[in-house]
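Excluded from the complex is one protein chain; the other protein chains are retained at their positions.
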Amino acid sequence: MSVLAVAGVTKRFGPNAVLKNVSLALGAGEVRAICGENGAGKSTLVKIMTGLYAPDEGAVSVDGKALTIESPQHAQQLGIALVAQELSLPPALSVLDNIWLGNREVPLFHRRAALRRRARATLDKLGLADLALDTPVSALSIGRRQLVEIARMLTREARVFILDEPTATLSDVEIERIFAALRTLKAEGKSVIYITHRLGEVFDICDTVSVLRNGELIGTRPTSEIDRGTLMQMMLGRSMSEMYPRWEDKSDGAMLRVKRLRVPPLVHDFDLVAARGTVTCLAGQIGSGAITVLRALAGLIAGATGEVSVQGTPMRLRSVTKAQAVNVQFISEDRAGEGLFLRLNAGQNLIATKLREHCRFGILLRGKLRSVAAGLAAAVGVDRTRLRSPADELSGGNQQKLAFGRWIGSDRPGVLLMNEPTRGVDVGARAEIYRLIRQFCDQGYCIVMASSDIEEVLGMADVVVSMYRGRQVARYRRGEVDMQRLLADITHPVAAA
Amino acid sequence: MSELAAPRRRVRRLFGARQLGLIIRIVAGAAIAVFALSTPGFLTPLSVNALLTAISFVGCVAVGMTFITLTGNIMSLALGATVSASALIFLASLSLGVAPAFLIAALFGTVITAAQGFLVGYFRANPILVSIAALSLLLGAAAFATGGHRIYPGGAGIEFFKGRMGAVPVNAMFFFATVIVGQFVISWTRMGRLMTMVGSNARAAIAAGIDITATVTVAYAMAGACAAIGGVLLAARYGSGDMELGAGYDYSAIAAVLVGGTGISGGSGSAWRTLIGVIVIAVIEVVLLLRGFSEQLQYLITGLIVLSVIMLHTLGERRQG
Partner (left out) sequence: MKQSALLLLAPAVRPFTIMIGTIVALGLIDRGSGYFFSVGTIFSVMQLFATLGLVALGLGLSMLVREFDLSVAGMMSLGGCIAVLTGGTSPWLGACLGVGAGVISGLLQGLIMTRLGLSSVGVTLGGLLTLQGLTYVLTGNQTISYPNMAVALGLNAPIAHLLSVRSAAALAVFAVATLVMTFTHVGRDIIATGSDRRASRIAGLNTDRIMIGVFAASGAASALAGVLLSYSLGAASPAGLSDVLAPAAAAAIVGGVSVVGGRGNAPGIAAGVLTLCILRSGLSAIGVPPFVHDLVTGGILLVIAVLDAPDLARHITAWRFARAERRAHTYSRESRDAAAT
């Protein structure tokens, strides 16, 4: 009998079906990996298992009994503990308080000594012996926060432990400690669900692996019976060439030069040269500094220093207006939080940056703006009928296209910086976005892209710059690097020979 | 992240939330209209006049408050005091003539509130806190300047505001003009569009290169101007004033703004909606009065209706938080 199972689970967000009829069952003492590319539905499935979402169809069962998991508290009661992909540590609390936050077994009048001892023991096990229990979480790096989050999970009396991409920001040593902790759990008869992109880990620690693709379960196999190639085939399901547009060399002279870019403590002495008509990808995981580099170039970071020039003209950092003045445009990785105006409609979002050009004496030329919006929508492939819909009603793919559409249509193609351009976008829309990126390239834009999705980097980039912990590891031209090498670069680079 | 939906919120999704909200609003509006028109004495010139005059004062302040709410800064607790202070300045400057006095009062309201807007925009200081600070400073400064005495007109000219143009009281004309100008700014000017965008998502506005400081400062300046106009109208109505004149107007104004349907979290709103909100509240009050409800019941029922309407509005909107 399975400890935790889902049967026929379907989940929709608006018009998108994120999970379609997914069924799987987890046994006691089993370490199951769940793999799939971005947008396959892994995080959603796990959120259903932990009471954060309710399935639209299908059921979750614990110990063979079907029931509805109503809330994270209920999930805790049932013995399910989660380390979510987005950190869930309220920054105002200390490490100690965060570890015990929401733990049902903490009595009202807690005896702090006992709690401190147990928290200390768990932290030591994870290699954080030097971390004081009373440190406010806001003072910790992302990697350490991740470990605190895992410590919280380990202090829960649970039977099923779910980890969603837990190692993205961790070093090898730290990862090995987590594996040791997971092996102990397994020996105690507990079950683990482990979601990861990193195929090496699947074979290191997991007994079985389930693959999701586009919201559907492709299959579940013991790790002893398959190899990496088969796993990747299951995950991708198609050849890379169908996804990524054909490439032609349109490179046309250096456009962006960056020297000694520094954003303490995240980026150290970063240099970059990017040519017009090319796509340069900064490949790196969370914490590698790739996203920070682009945000600094966009003028959004107050503490950035360095020398930047665009087509020979020097550009000042730390100011969005100065960046836009030399035609450096930015598409944020945080679409909802920083990219779009969700309550405005699609058309208004598209023309958000074009108001000055189409107004007279401060009064908007609304008719003109409407036709401009229609033109931009057509250029990026957003249906005209959706122009009047509020932006938050559009799918992730359409929303990303809006973000793109904002920056095209100016007569002087400039530098286009984009962070994680296909985050939260389903597979179908992603191909369209890749096509758009190529289109911009052909029009003469210089595209610099930061991505943690290796496959996307390899498919799109003319130049790949791999990054680790704020520094460049290596620079490759198209065709000079493969997935293995790139993955190694961004997860545990060997010092260059 | 914004899709973190507890099972109970599924109810809203099932019914096409936006359509449901619109239907409820139309039904509620129709109910109020029927209730009003069927009240004996409602359509008499006397009662309509009283209605128009009543809404003019609160209405001006409410239009001003709309600008502040639109930019995502929730509300200002200093607008009432700004109304009073502008009224006092108007009365005191009447010796220079009606038009100059009006302009001086308007300028005062604009500058005082724009300064608050600058702090909120440039430092992203908390708007409620800044407005409380401004409230204290205004009260203290006024007490110092007036020595606690009532201020009487320093010259002639108030009668203009008490008169009528044709069938419509001058008060109401000023109010409607304020609404029209306010609405024009919000929908037809670039600055107004910027205000809506800043209110919808300040971070996205920064990333898009919008100057938040300037936008918020202008929004607050508009609010101050509207409050000052309300102050002038009030001063003319009562013929004299002290700092109690505008007391409580902040609450009435924000109630009207919310009842009208402007979202409290910013990014959606208009002067039309505030006009509707002001009218709805005033109509309810007048109808209750005409139907013989005691003053106490009037307060209670108005309060309940405001609460219900605010709840109704958000049934059609998602919560931002």
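Here the chain labels run A and B in written order, and each chain numbers its own residues starting at 1.
The rule is short, and it goes like this: a contact is a pair of C-beta atoms (placed from the backbone, for glycine too) under 8 Å apart; a residue touches a chain by one contact, two chains touch by 3 or more.
Quick caveat, the model's predicted, so the values are computed rather than measured.
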Of A:Pro72, A:Gly215, A:Gly339 or A:Gly470, which sits in contact with the chain we cannot see?
-> A:Pro72
Touching the hidden chain, out of B:Ile104, B:Leu135, B:Met195 or B:Leu233, is B:Leu135
Among B:Val98, B:Ile210 or B:Ile254, which residue is in contact with the omitted chain in the full complex?
-> B:Ile254
Of A:Thr305, A:Ser371, A:Gln443 or A:Gln484, which one is in contact with the hidden chain?
-> A:Thr305
Of A:Val18, A:Leu52 or A:Val192, the residue that touches the missing chain is A:Leu52
Interface with the undisplayed chain - residues on chain B | 1, 4, 8-9, 74-75, 77, 119, 122-126, 128-130, 132-144, 247-248, 251, 254-255, 258, 264-265, 294-304, 306-308, 310-311, 313-315, 318-321
In the full complex, chain A touches the hidden chain through residues 52, 71-73, 75-76, 82, 84, 87-93, 97-98, 100-104, 106, 108-110, 152, 302-303, 305, 318
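The rule is short, and it goes like this: only the chains that are shown with their structure count from here on.
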Quick one: report the Å distance separating chain A from chain B, using the average Cα coordinate of each chain.
-> 43
Considering the complex alone, what residue numbers of chain A touch chain B?
-> 13, 52-54, 68, 70-71, 86, 298, 300, 320-321, 324, 330, 332, 334, 336-344, 348, 352-353, 355-356, 359, 362-364, 366, 392, 406
Would you pull the chain B residues touching chain A in the complex into a rising list?
-> 1-7, 10, 188-191, 193-194, 196-197, 200-201, 203-209, 211, 263, 267-268, 318
